[in-house]
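For reference, the structure is listed below as structure tokens.
Removed from the display is one protein chain of the complex; every other protein chain stays in position.
The chains carry the letters A and B, assigned in the order they are written, with residues numbered from 1 in each.
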Amino acid sequence: MAFLIGGTICLIGQLIMDLTPFSVTPSHALVGFVVGGSILSALGLYQPLINMGGAGATIPLSGFGHALTQGAIEGVKTKGMIGALSGGIEATAVGVGAAIIFGYIITIFTPQG
Amino acid sequence: MRFKRIGKQSILFNHPPKIISTASVVGPKEGEGPLKETFDLIIKDNLFGEKSWEKAESKILQEAVRIALEKVKLNREEIDLFLAGDLLNQTISANFAARQLGIPFFGLYGACATLVEGLILGSVLIDGAYAENIIAAVSSHHDTAERQFRFPREMGHQRPVTAQWTVTGAGAIILAKGEKGPRITGATVGKVVDFGIKDQNDMGSAMAPAAADTIIRNFRDTNTGPDDFDLIVTGDLALIGKTLAQQLIEREGYILGDKFTDCGLLIYDPVQDTHAGGSGCGCSAVVTCGYLLDSMKSGKYKKIMLVGTGALLSPLSILQGESIPGIAHAVVIENFI
Partner (left out) sequence: MVYKNSRLDSTRAQSSQPNQEQEYQKMVNKLKPNPPYLRNALAAFSVGGFICALAQASINLFLQLGLTTHDAGTATVVLMILMGALLTGLGIYDDLGKFAGAGSIIPITGFANVIVASALEWKREGYIFGVAAKMFTIAGPVLVYGIITSALIAIIILFWG
């Protein structure tokens, strides 16, 4: 199931990149998926996708948007206004921290060109 | 003295300068292409023993100059002027090559039309007796261009179908007085032409109108036509741009037929997965220094028009929504027997 849901989300991304007249770069695609995931999550539409597809819905970047939104909503509920600012970052801190630290360590390699 | 200017934008030289020596250095991918036999040196990896791609590009350029000098047993001291350029910000490859060479230097920027720009200026200076020996040289490097204009090299993404592959390579041409052999008899200086193309992954389409404009201008100024040439070759219009330029020229009544080709199409084999074809300063340079001038010396072509084509964009101008202006300069090269 993870395969189907994850594959379908990526397929949508590919179609957006291939079918739009202006070249949508990977940056645009990533931003679009995070924002899209956030909004779907707020509308309560993303959790069912995760219940169904597990990692198939959490691993695509839209899942990252979902985590941000749920974190922010959770933060607002517990801490009020301050929580809106901290909640999303708290919920995704592990991922961002991992990306920065691994990214830094990986510079022991050299780009191959 | 006869006035050397003809028509609106063209020049005819009184004493056409001779191309006395050429050299081409290319990267591994170009070295696997259909023209591999025509290159002087094929480097084994894109770093060429240097610490960065930028340093490698500058070294490739120096190497091309060194080989060109060696072929005619000239010293650097005997060269009056070094006209060079490349694609990098502030043309660092050419600047740093000039630092090593110690030859009086003008840095040029005409994007991928820089080689022809250098050839025209060099020819003018030699014909005007301001210099005896001049080197015109350019370089480009796939990795330096990708990182400046597009994405980091290790990022996983698909290149659009219209994208062109920047050639890793450098070409150097030495001009001097001479009688027999390939000589630059005329030139046309192009105008910047912009038909509003904004897609930086489709530079051939952006440059095609400039190429067409310059080629038509040369025909009109010199009162010639496609029949007067054995070959008309553009720099790096690649698959789509070449077809567009041909359509634009033929609309004006000049039928080019199969006399029209493009260095970007010659340099790679379609199986090399470069999409539309090659691009970069090095593209027209290594094809000219190798295949084209070899073919002239062997008598296959007697008179060709070489049209350097450049896309005058910058990463900033693209982000600011500017369209891509194109430029094209032409030189007419004739073989004197």
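Following the convention adopted for this analysis, a contact is a pair of C-beta atoms (placed from the backbone, for glycine too) under 8 Å apart; a residue touches a chain by one contact, two chains touch by 3 or more.
Computed from a predicted structure; not experimentally measured.
Only one of B:D194, B:D230, B:E250 or B:D294 touches the chain withheld from this view, namely B:D194. Contact residues of subunit B toward the unshown chain are 5, 8, 51-52, 147, 151-162, 191-197, 202, 205, 209, 213, 240, 243-244, 247, 325.
The missing chain lies against subunit A, touching residues 1-19, 26-27, 29-31, 33-35, 38-39, 41-42, 53-56, 58-65, 68-69, 71-73, 75-76, 80-81, 83-85, 87-89, 92, 94-96, 98-100, 102-112.
Criterion: only the chains that are shown with their structure count from here on.
Here the spacing of subunit A and subunit B, counted between their Cα centres, is 45 Å.
Residues 17, 22-23, 25-26, 111-113 of subunit A are the ones that touch subunit B when the two sit in their complex. By the touch criterion given at the top, residues 46-47, 53, 142-143, 151-155, 157-158, 160, 199, 201 of subunit B touch subunit A in their complex.
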